[in-house]
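Before I ask anything, here is the structure I am working with.
Note that one protein chain is taken out, while the other chains of the complex remain in position.
Order of writing sets the labels: A and B. Residues in every chain begin at 1.
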Amino acid sequence: MTMQDTATSTWTGKTVPRKEDDRLLKAQGEFGDDTPIAHLGHVVFVRSPYAHARILDIDVSAAESLPGYLGCLLPDEVDVLTDGFMELQPAPADAEVDKCLAAGGKVRFVGEPVVAVAGTSRQAARDVAATVVVDYEPLPHVVDARRAVEPEAPQVHDEIGSNVAWDGVYDWGDIDAALKSADHVIEVDELHFHRFSSTPLECSVVTVSYDAGIDTFNLIGGCAMPQITTLMMAAAMRHPAEKIRIVSKDFGGSFGVKIGMYVPATAVALLSRKLGRPMRWTETRTEHHWMGGHGNERWFHNVKMAVTSEGRVLGLSYDALDDVGAYTRYEPLGAVIWTQVANACYQLQHLKVHYRSIYTNKGPVHPNRGYSRLQHMWLVERMMDIAAHRLGFDPVQFRLQNYVQPEQYPYETVNGCVYDSGNLPLSLEKALDLIEYDDARRLQRESAGTGKRIGIGIGSTLDSGTNNFGQARLINQFLPFSGNTEGGLVRMGVDGSVYTVTGGVAFGQGHETTVAQVVADMLGLTPDEIITHRGSDSALSAQTGFSGSYASQFAVTGIGAILNATRKLVREIQLVAASILGATPEEIVLEGGHALVLGDPERALPFAAVAGIVHFSPADLPAEVADEVGLVGRAVYRAPFEIPDLERKRGNLTLTYASQIHACVLEIDEETGEVKILRYGMVDDCGTPINPMIIQGQVHGATVHGISAALFEHFAYDDDGQLLAANFYDYHAATALDLPSLRYDSVVSPSPFTPIGAKGMGEGGGAPLHAIAAAIQDAVGGDGGVVLESFNPPERILGLLNGGTESTVRVLR
Amino acid sequence: MTQPQDEMLPISVTVDGRLETGQVSSRTLLVHWLRDDLDKRGPKIGCDTGNCGACTIRWDGLLVKSCMVLAAQADDTRVETAASLAHDDGSLNDLQACFKEHHGLQCGYCTSGMLMTATDLLESGEEITEHSVRRGLKGNICRCTGYENIVRAVRAAAGHDVEKPHGAAEEVAS
Partner (left out) sequence: MKLSGTFTTQASPAQLARLSTEPRQLEQVTSLRDVAVDAHGHIRAIFTAATPLGAIPLTTTIATDRADESSSRVLVRGTRGQHRVDVTLEISYQPTATATQVSWHADVRLGGTGASVAQRVAHDIARNAIDGVLQQAAGQHLTLT
């Protein structure tokens, strides 16, 4: 694929240092809590210490005498002032009522906000919060999705009648026949994918200034999905969306989880209006862990895989219980998002999944890096591994043989998704080279009997990018969503300088740089000469409804929109220059800050002159040019999608499939169960790169999220419904010392479906979770247990070394 | 934590080379005073428990997490934040330039703390190795970069010949 859209490709595809870096390195960035605001009040939420309880009484009287007390917001007021947030699930679970403070007189998880108080300073607000007394009557709670589906289980939402938020069966191919006729059938009773989150280092911050004169809420704070956030708030507050403006500046990470921002933001907005002054809520780490969004926890039951005697995997079936916590928020989209990668990396022909989204008295889940796909792919990879292990196939050969092969692209999956391109065998080969596979096997043999065991594991994943929002209709046929768009805007200022803004809101992915690279190429400038907007602003017309940074899409949708917008600006420059230089617009090329006549460089107009004429001397232009040209290119990129077939649950659900093949070598200490990663290799294929350095950085980051999740991070709840890891003491996010040095390589399989052959990437598909589980299995060997959990701390590894899980894993044939 | 009537204390602190004075409550954390009263954006807050290192500064030459120090304790001392690192003309110092060249930052939220810790490590005289850098940085959490490029940047600043970012080699060749 060539860069047919860019005049040159001097910059696109190159490792260019980031435009963002200087300000961040010099401590001149502006993150959520940095923005100085005059007359600022601070908001603190008083949160529930119970997993499930009725609220009997709320007493804020002690606050009134405190210095610095400004006021508060109570659930009763919220009930009057707002409607419940929009729900995505169909009946009966659409009866769920979700508000910015505990709704319906109950709290449903530890950390749920009950009262919002405001003070003149952080300290004053905290002191006020400490005096609020809420009288609770504890109710029975449920923190295990398996229990939550039992008939006698406590009900998280009484109005629904059960704890099932969504229930559906996906059935593609004919797995029953395959299981009947296959040479081999492997059956596993239960596997479990645990709860964790990317826990961005910057917690959420929302500042709202209500401007009474124009009845407008101005929000400042990193917002990963500005227009959907606006829509959620507008509907709940019965306030026009165009009177809610969201500005993001520097943004310390989201990884998907900050999509739930509209919930606390609504409370802050109501307080700002009520008290007539700007209000800021700065989330604490503990609050973030309670309610900032957990990744989906999933139980897999009755898992069956059919395999032929030659080692061809025919398909599988399982029942999933997805624990979504106390509120659905973005859920139950997870119930369909995983089907983007139904086949995982393999040529499966049959797949049947009974999927249920389950309420529990735990923090709500939000999309988290690899959202809903990594759980399914972990299950498939785990089953591939268990099958290879149990049936005596070499794990490398077994994968190679079952991978979608390079010549099969575009490859249609069991459910009609189209894998655009890739080369999985080459990627695996490179990954094995990175860990020096043969040498690692030698090390493994030599370690026998030393008290250390070495294991080698592979994780094969896809990072599906650019959603077809039509898939939402698969969970609820009445949802009015389909396709996908992103917006972008490029304009030329009065002096000829060029400014761009995209609808995507970066939180470290370097959008300012990649946008500048492609725009520079189209305008014949350098990236340094392109002024890129920091963050985003909903008032700038660069956004569409789907705008934002999530679902691995920027390289396709964000860049696509910027290319389209720049094309419009180029056309306008050509019109102006052509009329002044006496040429046709087609003869005008842009180079070095000039518009010039092709083949006659003497006839040139500097951009400053183009801008000067349009902005200040339009009478110099023919009327038809002056009427048309405003030197603003605003455009949308539309991903080419159709509405899926709801009956058969089939259709193309995402545009691109980047792949990540990881391989690792780890060492287990038999005495302590401690795991040490000795070598770690990652091979990425995300099509034509825009900036290879940034891609590699994304791969590093996603890898460490996965390694840390596999070994250290767990949002566990105790029987009482308390989160046991509500801070970085108990939630161990990996540090530099916990990690090996990372070995990177890449394969480039351009996407035939996208503007420049690039694919969305960055989520990474959770490959380390798969690779580490496989490596632990490899180390534990045939006499130990089977790895059935995605989280493997030392105590669990010791259990595996002692066997014990055998009875739940069966080779039927 | 009942209705504390806070004692207000006058302090004067040299922050990034400039004398700053203020009135702080006996409970105010140094990080809050630097951020809220002085608009110093180097120290960031990423946790409630002293684990993340985003607030790291140098305090009378000593590397500390400024969320673990009371503002009142800082009276008559010297504080350096990451804002003091760049050259006077605004250009990046060596370490900062290495972070940029090696893509040692993504969102940038941990960056100021990382730079302070790395500065301290590089000046400590300790032998710089991959391992000593990883150990030195273990009090600073980064959720974006996976640390690899930060470690490379710090080693590069110590003069090590480290692997360049993907694609950077081609750039040099062309």
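Just so it is clear, a contact is a pair of C-beta atoms (placed from the backbone, for glycine too) under 8 Å apart; a residue touches a chain by one contact, two chains touch by 3 or more.
For clarity, every value in this text was computed on a predicted model and none was experimentally measured.
*Asks:* Decide which residue listed in A:T286, A:T413, A:Q696 or A:S790 touches the omitted chain of the complex.
*Replies:* Going through A:T286, A:T413, A:Q696 or A:S790 one by one, A:T286 is the residue touching the chain not shown.
*Asks:* Given the contact definition stated above, which residue among A:S48, A:T230 or A:S790 touches the chain not shown here?
*Replies:* For the chain that is not drawn, the touching residue is A:S48.
*Asks:* Among A:F31, A:F85 or A:Y136, choose the residue that contacts the chain missing from this document, as touch is defined above.
*Replies:* Checking the options A:F31, A:F85 or A:Y136, the one contacting the hidden chain is A:Y136.
*Asks:* Can you list where chain A touches the absent chain?
*Replies:* Considering the whole complex, chain A reaches the absent chain at 46-50, 110-111, 129-136, 138, 286, 289, 718, 720, 722-724, 726-727, 729-730.
Just so we're on the same page, only the chains that are shown with their structure count from here on.
*Asks:* Would you pull the chain B residues touching chain A in the complex into a rising list?
*Replies:* Where chain B meets chain A, its residues are 1-6, 25, 27-28, 32, 35-36, 39-42, 44-49, 51-52, 54, 81-83, 85-86, 90, 92, 96, 99-101, 103, 105-112, 115, 130, 133-135, 137-151, 165-168, 170-171.
*Asks:* Taking the touch rule as given, give the residues of chain A at its contact with chain B in the complex, in rising order.
*Replies:* 14-15, 17-18, 20-22, 24-31, 33-34, 36, 65-67, 121-123, 127, 130-131, 198-203, 250-253, 255, 282, 284-286, 507-510, 689, 691-697, 700-705, 727-729, 733, 735-739, 741-742, 744, 746
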